[in-house]
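Certain chains of the assembly are absent from this excerpt, and the rest are unmoved.
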Amino acid sequence: MAHHRATITLNRNQTMEFPMLSPNLNQRLNALALGLLTLMMPFTAYAQEAPETAALPAHAVALALNSGDTAWMLTSTALVLLMTIPGLALFYSGMVRKKNILATAAQSFAITALVTVLWAIFGYSLAFTNGGENHAFIGGFDRLMLTGMGNEVAHSLGASIPESVFMTFQMTFAIITPALICGAFADRMKFSALMVFMAAWLLLVYAPIAHWIWGGGFLGGMGVLDFAGGTVVHLNAGIAGLVCALVLGKRTGYGHENMAPHNLLYALIGASLLWVGWFGFNAGSAVAANALAGIAMANTQIASAAAALSWMLVEWIFQKKPSVLGMLSGAVAGLVAITPAAGFVDPSGSLYIGLIAGGVCYAGAVWLKHAVGYDDSLDAFGVHGIGGAAGAILTGVFATSSINTLGKGAIDGNPGQIITQIEGILITGIYCAVVTFAILMAVKYTIGLRVTKDEEMEGLDLTQHGERIH
Amino acid sequence: MKFITAIIKPFKLDEVREALTALGIEGLTVTEVKGFGRQKGHREIYRGAEYAVNFVPKIKIELAVRSDMADAAIQAITTHAKTGQIGDGKIFVVPLEHVMRIRTGETGNEAL
């Protein structure tokens, strides 16, 4: 999200800026707020409650409602939820064997339910409120169980939309990130272990990292550019996936048994919904319905398409045939890579990013995986980890101030940004890897991570849920 | 009576069935099967790993016939299932001891 970078700036030199800016800004805001509110008969009430806003917590500001921005953010939230259910659920379950289809889809669905509740209870507060003296590393408790998220308050990262909308929009990001990890350990993790692991991972990995980059933490302060979550979401999920794949080990029969997807049409539906939903993910990260959202959407579309074509081409050359799964994976790779850049590059930049991402992720999913020999079953690391890293670096290359004054990349005379981006990747990646590993170990030696060989052979649908596709 | 099992190429089913009906054969049972033989299966690609699928989709026709009809039936199947290319299939014949039509309890030739 670009906005927070601005806030950072504000925070850094409050002493000089706020005194002069905020008063008349607030006047304008309140004036408008009042104007709009008086138009909503049933809510005139709130106008009176204005004074309350005096006692706002550090992360919040008075709501200066812009109905257009709010409409777009409500929509974006729906679109990002659509990415996980049914988008990701279908993308992943379309790649597994018949006996695991339901269980794979159920992972996305169950994680959606789990994370929603945990996010409401503590996740949002830890990621997006003010952590006082620990603010650089973690947020605070001002919004535990979302208390005090009244009708006239907004988050400082989006003053023109209600905080409830900002919170729910962020919730959908917190949902899809753990869900993405599942691709790495498909077909072999116990459902109970998955639930425990994901709960811990949200608390110990996602919430802090989201805070570091977006919530006012130290990484954002360092100037890392991550428009919509290339690092927080995709790199993060990809690394966690790799660790999971290594700790859980390969699927039984991996390498000799035929593990071809049962019904790739499900994967095509899923990839399509991911693509469409990504408009909410990237364009929604402008936190407004404005030109930045527009360019972010255009870039998203172009990079995704370019990556689909480049993966298709590379595969056509090396495998003699352009597989459907290849097109889908390419499109997703492009979406991943453009995520951090969507609001910082221009269309030609996004075209390059897409073309590169398609090739790089092909190498990751097809070549690297077999070379190194881990079983990243549905390429959570191959596409999201590698694509996320590539996107972060390429943002440092193609960011141009002609699109967004907040981001200058190498082509804009600021090669140093590439270093900053790499720092961001390393810090996030290392922290994520270490903590993920620790959580996995804890689960492994308590309730256990993996199903038995027999259960794996019978399939997760029947053994974990007592159901199957007939 | 004879129990004839024929393995043929799927797209030949209708043609063969019509030929048998023409002979006055009123019933048969069809099963979708996978065949392994000289004809090699297709190759599937998945994440760069190309693997051979050894089995070819085939159709199995089972029919019980009067002994004196067996040769005619075999003849009909052969002529109409034949493409001349590898994978055309096989015909197997075993002696049939006893037949019964469930609906009527008829046995032997009347049951066919």
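When the chains are written out, they are named A and B in that same order, and each has its own residue count from 1.
Methods note: a residue touches a chain if its C-beta (ideal position, glycine included) is under 8 Å from a C-beta of that chain, and two chains touch if they have at least 3 such contacts.
Just so we're clear, the structure is a prediction, and the values are computed from it rather than from any experiment.
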item: Labelled copy-number formula for the complete complex in this structure file; value: A x3, B x3
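As a convention for this text, only the chains that are shown with their structure count from here on.
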item: Chain A-chain B separation of Cα centroids, rounded to whole Å; value: 55
item: Footprint of chain A on chain B - complex, ascending; value: 44-51, 53
item: Residues of chain A defined as touching chain B within the complex; value: 258-261, 315, 318-319, 321, 323, 325, 365-367, 369-370, 379
